[in-house]
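As structure tokens, the structure follows; a few thoughts come after it.
A single protein chain has been omitted; all remaining protein chains appear in their positions.
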């Protein structure tokens, strides 16, 4: 059996941490096929990890194991989890990363081996668990059944009588503001407003405005995004995650 | 059938874009073996993408699929291309990336699926095409035959009667100036001049000068390179891509 194992961490690529995690997976599941999602999650930014996981996991083939380690509480009481849901498998700390996964998902608290370090559960607790799943072990062999992961799902927009009120949920490296407003909810011609600024109606792509201009469009993640063509919308508008966007 | 698929993009590694492209390849070609060339092409820098592709594609085993996504014109009219040439396969936008590939190459305009986003052709148009090639599909099943890619090949040096006149075509992260002057064209003892500065004759390697000194040598890409031992030639000389170099 040879499963895909994706890795999403805040370990960066300067040090040996990612390699030690990969070695721990390959030591028990030498046939696993490893795919990096990102190791550049801002350190400890669980919300960004949650967003990146939510955007990607379902695009991989069914049966993929997703190893997610953004773990500012390593060594404290948060539960080490493994779960299955939506035909995929998930391993990581219970700190909000897994909030919003399919409701019918099942979870166990991972039984750590006695030799695990207190500070590197990615290598010593989560990677071995992911390896066992990648090698075909049943989820319930990894630990005791437990309740669903804690933490809130990504915020959803509300209707305030005059229009939809949403917010920025991610800023990518180009400074594009990803909102939680589904483009399908917006009537044609409705104008998008962010940071008290009229961004204009939804266009098809940022090629529809001149360079340097703001544009709102139906982004590749299924929600409205606000960008500056050949520029940086986060910087131009001076806003980031959590900022209100109206439509 | 299990082909190599290389990836060369300007997506960076902070966000989920590269992972979404990889997921789209693996969804249709689960046996594909993915190899990153780079995801750190400066955003929209087609010329750098063209150079990096030209330097690398022929070094991979025959039959490799090269997925190249540096696509500042995504959503505009530039053709989405797939091609075969030199025993390799290529997928990406027609914006100059593929200029200079073997003359006998064949190309098709990729027929995009109706559900493709307007802003993320890497995931929705190019990755599925690369996956089909990786899974063994014939190039002509992907779309309609079309003419060769547009754009000029990388610039070539000229002889002006007194010597060769070339230019810098790439600057690497060490500040080494990669020129388009083949070392084989330069007579022994001829001095290399860049930014009106005499760099000296061609030496064998940067170990042949003292630390901090300029040196011209026959670079690993087959052309003359100018470096500063333990230093940065681009910064020292204050020049970059396009600067004239004489030999």
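Structure notes:
Each chain carries a letter (A and B) given by its place in the written order, and its residues are counted from 1.
Criterion: a contact is a pair of C-beta atoms (placed from the backbone, for glycine too) under 8 Å apart; a residue touches a chain by one contact, two chains touch by 3 or more.
These numbers come from a predicted model, not from an experiment.
Considering B:56, B:76 or B:244, the position touching the chain not shown turns out to be B:56 (whole complex). For the chain left out of this panel, the touching residue among A:13, A:106 or A:144 is A:13. For subunit B, the residues touching the chain absent from view are 4, 6, 13, 35-40, 52, 55-56, 59-61, 172-174, 204-208, 217-220, 225, 230. Interface with the hidden chain, as seen from subunit A, comprises residues 12-20, 22-24, 26-27, 30, 34, 43-44, 72-76, 117-120, 123-124.
Definition applied: only the chains that are shown with their structure count from here on.
When subunit A is fitted to subunit B on its Cα atoms, the angle of the rotation, on a 0 to 180 scale and to the nearest 5, is 120 degrees.
Rounded to a whole number, the gap between the C-alpha centres of subunit A and subunit B is 31 angstrom.
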